[in-house]
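Of the protein chains in this complex, all but one are displayed in their positions.
On to chain A.
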């Protein structure tokens, strides 16, 4: 503060500076709120209020005959014992356990490959992997749906040429895997970019030190790069939890191709949609959405808890 100033300045400065600082403090606070206001307005208006309203709705039951009645937690008890909802949650849980590790492993491998500097066309490779993310999920699903076609899809035609019987991508046994493949195709690039950006932030002296110690490319990747990626991987993992449990567009579009495989309760989000827009059960749909949100919060925290505990020990 005044340590470096002259006595003369020091004698005059405190009172003025104090006043100014105090004044600035107040106006700072005001300006701060002003800056946050647009966000807060949108946040309250479009997020908190609808959430509260949905919570309110979930406590009622509106019937086609007899109107709206207060249901208390009736919708919640119905949801917790609703086999269709439970199956849906189980299905996306399984999806998460299988699809996410595969996707993150590919993304990690691609990020390390690009970062290694051993690829000649690193930029083209990076763009190529990232490109599917730029394709809207709807378009991607339609495209893959066409490729999967049982009679005239690309794979079926190839199999036909080789006189093999084509895999039944759209059958109930294969469907979850077929959807997992689409999602992996779409989001590997996105995760790769996050991981790659994190790799670029690793200080170069670590690599030099490793090189001096005689570490090769693989050893460096294993002992320096992957540990350094832990926080970024965690980000990817959490986003994937949310993405998996909210699975909606892909199954919803595949429904047209295999309506008897993907029913209205295939994933929890699809179930909520079906309830609201097919059965007019808006209140129960709100309940299902709320419970799904709760499931995601719990799973996300579980993931955080497990990973941070392991990093500490």
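Assume contacts are C-beta pairs under 8 Å (C-beta built on N, C-alpha and C of every residue); 3 or more make two chains touch, one makes a residue touch a chain; residues count from 1.
As a working rule, contacts and distances are computed from a predicted model.
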{"item": "Choices \"Sulfur carrier protein\", \"1,2-phenylacetyl-CoA epoxidase subunit A\", \"FtsW/RodA/SpoVE family cell cycle protein\" or \"Multiple sugar transport system substrate-binding protein\" - which one is the UniProt name of the chain not shown", "value": "\"Multiple sugar transport system substrate-binding protein\""}
{"item": "Touching the absent chain when the full complex is considered, from A:33, A:53 or A:222", "value": "A:53"}
{"item": "On chain A, residues whose C-beta touches the chain left out of the figure", "value": "46-47, 50-51, 53-54, 57, 62-68, 145-146, 149-153, 231, 234-235, 238-239, 242, 245-246, 256-261, 263-264, 269, 272, 274, 276-280, 282-283, 285-286, 289-290, 292-293, 296-297, 300-301, 304, 308, 311"}
